[in-house]
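Quick one: this structure, given as structure tokens, is what I'll be asking you about.
All protein chains but one are shown in place.
When the chains are written out, they are named A, B, C, D, E, F, G, H, I, J and K in that same order, and each has its own residue count from 1.
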Amino acid sequence: MKILVINGPNLDLLGRREPELYGTTTLTQLEEDLEKYSREKLADVSLVFGRSNREGEIIDLLNSGHGKYDGLVINPAGLSYNSYALRDSVLAFPHPKVVVHITNVFAREPYRRNDLIAEVADGFICGLGTQGYRLAIDAIVALLKAGRKGA
Amino acid sequence: MKILVINGPNLDLLGRREPELYGTTTLTQLEEDLEKYSREKLADVSLVFGRSNREGEIIDLLNSGHGKYDGLVINPAGLSYNSYALRDSVLAFPHPKVVVHITNVFAREPYRRNDLIAEVADGFICGLGTQGYRLAIDAIVALLKAGRKGA
Amino acid sequence: MKILVINGPNLDLLGRREPELYGTTTLTQLEEDLEKYSREKLADVSLVFGRSNREGEIIDLLNSGHGKYDGLVINPAGLSYNSYALRDSVLAFPHPKVVVHITNVFAREPYRRNDLIAEVADGFICGLGTQGYRLAIDAIVALLKAGRKGA
Amino acid sequence: MKILVINGPNLDLLGRREPELYGTTTLTQLEEDLEKYSREKLADVSLVFGRSNREGEIIDLLNSGHGKYDGLVINPAGLSYNSYALRDSVLAFPHPKVVVHITNVFAREPYRRNDLIAEVADGFICGLGTQGYRLAIDAIVALLKAGRKGA
Amino acid sequence: MKILVINGPNLDLLGRREPELYGTTTLTQLEEDLEKYSREKLADVSLVFGRSNREGEIIDLLNSGHGKYDGLVINPAGLSYNSYALRDSVLAFPHPKVVVHITNVFAREPYRRNDLIAEVADGFICGLGTQGYRLAIDAIVALLKAGRKGA
Amino acid sequence: MKILVINGPNLDLLGRREPELYGTTTLTQLEEDLEKYSREKLADVSLVFGRSNREGEIIDLLNSGHGKYDGLVINPAGLSYNSYALRDSVLAFPHPKVVVHITNVFAREPYRRNDLIAEVADGFICGLGTQGYRLAIDAIVALLKAGRKGA
Amino acid sequence: MKILVINGPNLDLLGRREPELYGTTTLTQLEEDLEKYSREKLADVSLVFGRSNREGEIIDLLNSGHGKYDGLVINPAGLSYNSYALRDSVLAFPHPKVVVHITNVFAREPYRRNDLIAEVADGFICGLGTQGYRLAIDAIVALLKAGRKGA
Amino acid sequence: MKILVINGPNLDLLGRREPELYGTTTLTQLEEDLEKYSREKLADVSLVFGRSNREGEIIDLLNSGHGKYDGLVINPAGLSYNSYALRDSVLAFPHPKVVVHITNVFAREPYRRNDLIAEVADGFICGLGTQGYRLAIDAIVALLKAGRKGA
Amino acid sequence: MKILVINGPNLDLLGRREPELYGTTTLTQLEEDLEKYSREKLADVSLVFGRSNREGEIIDLLNSGHGKYDGLVINPAGLSYNSYALRDSVLAFPHPKVVVHITNVFAREPYRRNDLIAEVADGFICGLGTQGYRLAIDAIVALLKAGRKGA
Amino acid sequence: MKILVINGPNLDLLGRREPELYGTTTLTQLEEDLEKYSREKLADVSLVFGRSNREGEIIDLLNSGHGKYDGLVINPAGLSYNSYALRDSVLAFPHPKVVVHITNVFAREPYRRNDLIAEVADGFICGLGTQGYRLAIDAIVALLKAGRKGA
Amino acid sequence: MKILVINGPNLDLLGRREPELYGTTTLTQLEEDLEKYSREKLADVSLVFGRSNREGEIIDLLNSGHGKYDGLVINPAGLSYNSYALRDSVLAFPHPKVVVHITNVFAREPYRRNDLIAEVADGFICGLGTQGYRLAIDAIVALLKAGRKGA
Partner (left out) sequence: MKILVINGPNLDLLGRREPELYGTTTLTQLEEDLEKYSREKLADVSLVFGRSNREGEIIDLLNSGHGKYDGLVINPAGLSYNSYALRDSVLAFPHPKVVVHITNVFAREPYRRNDLIAEVADGFICGLGTQGYRLAIDAIVALLKAGRKGA
């Protein structure tokens, strides 16, 4: 199983930006930690990472990945609330997909409830810090084992 | 570690009600599965289950459980969208707490985004079927290991 | 045919509360009148009455009545406008169901148009006083004769 | 007793338009059925039918019918949601009046809750198919026996 | 192929009313131009024109035209924004149908985006002046050639 | 000077409908009174009356009256709040025009502030009973003397 | 009869401010014109003028004028839309009262429909320029002759 | 005089929950304090206390208390904002009634302004801590002395 | 202790304006009654009264009273709903402050729930007639004894 | 004449994504078909195609194309609903421009009515499948022949 | 050049009220600083200061200042959000005008975006503390040099 893990705009600042909200783990540390976790705990799972501040780059990555990956973990960050283009692209992605947000979006500004990407995903996890990525990978694996296609 | 797992109104119908949405696992099977999972995979974790169709009963259970449990997994079902009283009670509960919904609330009626309980929880998981409960228990364990108190 | 007739919160005050709106018939008189009507006019129909001020009690009654009753007449009173839990329970009830309100809800406060229970019922009758219950029973009988299952 | 039964715009298509919603009974069959029902079951009740796709024609019919009829059963169809002129006319009609809709308006588009005609009627029945007309006639008879004037 | 071309309220004033918005072509000129266009350019296409300031007349025309015409081009003008009765009638029309507006409705008052008729049509063309009617006829022909039924 | 005075739907009931709101003067009496007033007090002014329950008839009357009349006094009644077609027609009428309502619309239901016809008229008078028509005629005369064209 | 004529904030600029909207007549000219009109045309009517840019001054004038004047013509200008205090004061004024606006408020910004003062007046006139004041005085006279008290 | 003092959901946590908002007095201390206050300061006043986390229990208490008590002091807590059933019950209670909230609801979340219970009470006191209960009892006594019935 | 008691616009009409709502006590009587009450019942409390129909005068009174008074009882009347300037001034007043309304604002027009002054006060009392002022003074005294500063 | 034809985000998936909505024609086939159509049917018209998933690339293309192209056909896809930057760019483009959507946007999610690009275009065509592009090119040609500049 | 600098309600408290928001500079210090700045840095510029808690006084100052001053710097404070009267007055002021707010209004309560005065000003500066006044004076000077009249 090959799972694509995408981080959207400004997550290059992870660990430095508002650490009281997002924690002190950097993106590199997070990716290494997930790599290690899937290598040690999950046989047959390999991860591919993508990150960009540009909506179009993420869409290109997704649109060209049909059949190349078996699942998607995505933190769309600020694009969650305004990108109809990314929504269309995730909707078209034909494999299980789970949205992750590091903070609890229900306890923050109201616009965060208008998550366009969550509307077309299979699952949604938030508020559990960077551990949310691990849970999302576990969920993708379980969905694939149950034979589910993407929503 | 002792984790309280609460299911709200109508989850007594789980497995029979709208199985295309909620699946065919019954509540009894779900609770047995979680019991088995925590016994086998998670040393030192025991689960206590509660279920009720009555808001007041759930509040009594929570208000009398301060210090008796170490964490809370709750699926408030229909109470999520109108119970300010349950919201107050969960807010007062001084341990890590994670809300679970079986279906993806973002892909359903708009009122489901007004989740009053999610506003005062630590984390939120939805759309991943009954597997969401397992992930929630994993999350509580991780939060407790990291020394976190409830939101 | 066995039809469950449920009256929700504050209908214990029927006949005493705002009689210019709700009339002077008490709940006991109403139930006796319906009993007599179904005994005399409707062969093969028996009625079972339920009344409670508590949402959870009504849900218990409904959830345990699948297959035990053939139809439901319900006046959810104040619960009509805020109980997502009762809505879920009525939705799950697998038999014909008709909502009754004694007064014309369209001629009163705007919130009465947000009738959550009416959304998941087969039929809806309002504004015709306690006679509305008789019409609802007639309707259930006709729906059953036509072989309809609940909405 | 003489009761006016009015059907509004597009009910000339009844039985052909969206039969999964409105059934297969045509308007002619419905009117014959009601005629037969009132002749056989209700002594002293005669029915007069009106149907038009034009708001003004219906208003003329109502405004010229004060004292000529004893009650009104009306399915205003699409006019229910935008005709302030029909609303004024029904309000002025000085006899009992009941609105009927064939489908359950609460389970359809939100605009159907803004029923301007229902606001000024005595009673409202929906979701019970063409049987709703029978129930409405029964209700008018009962209101007249109880000495009620129109709302 | 026989296509019905309907113009709604106030289009009798075309060419005289607000010419800076609607142009100087009169309705008669428009109809002659379309006649000529279909005769010369489109073999096998004949047009039937209807125009009325009255909602009920247009509905009568449509409801009696099932099977008589093969397609519909309609400019509902002011009825677009409030006629639920016309919406029902167009929805019931079982052939391809295209809505035309002479001006660009997106660049005018906000209420013009609530086009009830457009919701139940196959296609929608606006902002291209009276040329829009020609394009609509071309579109109907293409839809019929592709074997499409009405939306 | 020739002034067209139009009364819309249900004003045929004037004097009988809700007299505590609309007074006891009938439409015939009102028209005679205005006739007498203009004959005695206003040299060179003649009145033409129109009344209909049908939107299309009123539009026909207006659209065919360009240049035939010098001004318009109109009480659109229930059409004021939903007729975009009448709004278009009044907008196109190229002479001074004043809207009259018998009651004070600001002291009644909120929808009465959405007066579509008032938006395109020159003047608006309400709350002054049937005297409002006299004032409107005076206003039209003054606007004409000042050389004003319609709004 | 003694009628109080009040002009609110910024009407000291009348004739100079936005003359394309408000005309070129100054406040002094308007008051002289009204004086002359009532002296010549209306026996037994005398006018008293008040004008202020200060809400409190206008309220003082009204509250101390109970019984001193027989009627009120008021153009509250910008205070119409936010002064609950002036609304209370006009409501308490126990004589006929008519609100005048020089321009057609329905053809301008939406907030002008929220006229707090109009809600508690007897009548309302707008869009007829400074002639509106004359009509308002005529209306007050007619209301007084009919024995009406203030709304 | 016998006054019923009811505390709603989660007030069993008083003194422990968010003490910076609600203070450190427990419910038992509050009830003892009120008891003492009424015994010492108010001759002829006795208090009866009720508390429940369950809407239905509070309604039962109120509906069975007509004529048994002379007044009501109620802190409905979270039920204030969603319980139409409790609203109906308080409305039906035929004695003076005062709503108390410990904190200033105007300085908190917007939903707290939609206090359904306050709408049907005589008086409302908030923001004054537990002293608010004393003031409410004083108010009930004064209302009773003035011969007032419930709103 | 020196408490400032301010009454806003139109309260000079107290006892005369809408007595069925506001009672028959005049402002002078109210102030004398409060004077007497504080002299007889509350040692060490003296009252200073202010009243104005002008927003600016009340602000001047408050802004110049920091440290001169120990508390504030204010009935802002109509200014409650639109005066951001008074809100700023009350917010800046550094002593305990309680808002009083004579009638139950929750049972009246919706705009009364947008009480800008209540948002920045310590406490709020309404619906208890002129007795509300006494309770407010009691509350200020209690707040001062407890050492509280203004909100 | 040289016409620029732009397709926005995710149209690279055309023919594969939701074919029941968008059809089975791929983007390459569509472009070839349009090329052939304009070569064979439209003398003097050449087409230039652009496609990108990136808002900035499309803006660059447009801003550098002033005077280089004579008209624009654009399907902005998901950017239609949120790109104020693209809206500004299309607005600045000084040639005729027509927006095309393949599906009927009025029959889908409400956000599709907020088409920012349509607001600044000359014409708008939707619901007619890929044939809409042909009609748009015809429309551009007609606009150019009529000497029109861009909106 | 003579520039009028006006400060509205509660700015007499500047330096004392919420210093963490508004800073510790008092109004007197601010005015002296601006005086000094314009004397030293800006040849030919003299400043006139006005401050009042009363809307009417500010309007008097503006309405009588046409031609007397060459520009206006105004901080309307709380009047920005509700004074239609001040808006009318500023609109009528025929010279360049710039609105200043000390704090960043976009980062505070939503009502601050409804700045009625900003709508009719030339420029707007906020969030830069008392330095904003200096920048506003610079801007006025530049606008005058460029020959601009007021907006």
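Everything below uses one rule, namely that a residue touches a chain if its C-beta (ideal position, glycine included) is under 8 Å from a C-beta of that chain, and two chains touch if they have at least 3 such contacts.
A quick note: this is a predicted structure, and the numbers were derived from the prediction, not measured.
Q: Among the chains present, which touch the one that was left out?
A: Contacts of the unshown chain, counting the full complex: A, J, K.
Q: When the complex is taken as a whole, what residues of chain A touch the one chain not shown?
A: Within chain A, the residues that touch the unshown chain are 8-10, 12-13, 16-18, 52-57, 77-82, 111.
Q: Which positions on chain J touch the chain that was left off?
A: 54-57, 59-60, 63, 66, 82-89, 91-92
Q: Could I get the residues of chain K that touch the absent chain, sorted low to high?
A: 98, 104-107, 113-115, 118-128, 131-132, 135, 138-139, 142-143, 151
Heads up, the rule we're going with is that only the chains that are shown with their structure count from here on.
Q: Please find the path from chain A to chain D through touching chains that uses the fewest steps, and give that number.
A: Between chain A and chain D, the shortest chain-hopping route counts 3.
Q: Comparing the two chain pairs, does D-E have more C-beta contacts than F-G, or is it the other way round?
A: The comparison resolves to F-G.
Q: Which of these pairs, E-F, E-J or F-G, matches G-I in more than half of the residue pairs in contact?
A: Answer for G-I: the repeating interface is E-F.
Q: By how many degrees does chain B turn when fitted onto chain I using C-alpha atoms, rounded in steps of 5?
A: Superposing the C-alpha atoms of chain B on chain I needs a rotation of 120 degrees.
Q: Once you find the CA centre of chain A and the CA centre of chain J, what distance in Å lies between them?
A: Computed value for the inter-centroid distance: 32 Å.
Q: Taking the mean of the C-alpha atoms as each chain's centre, how many Å separate chain A from chain E?
A: Between these chains, centre-to-centre, one finds 47 Å.
Q: At least two partner chains per residue is the criterion; list those residues in chain D.
A: In chain D, 54-57, 82 touch at least two other chains.
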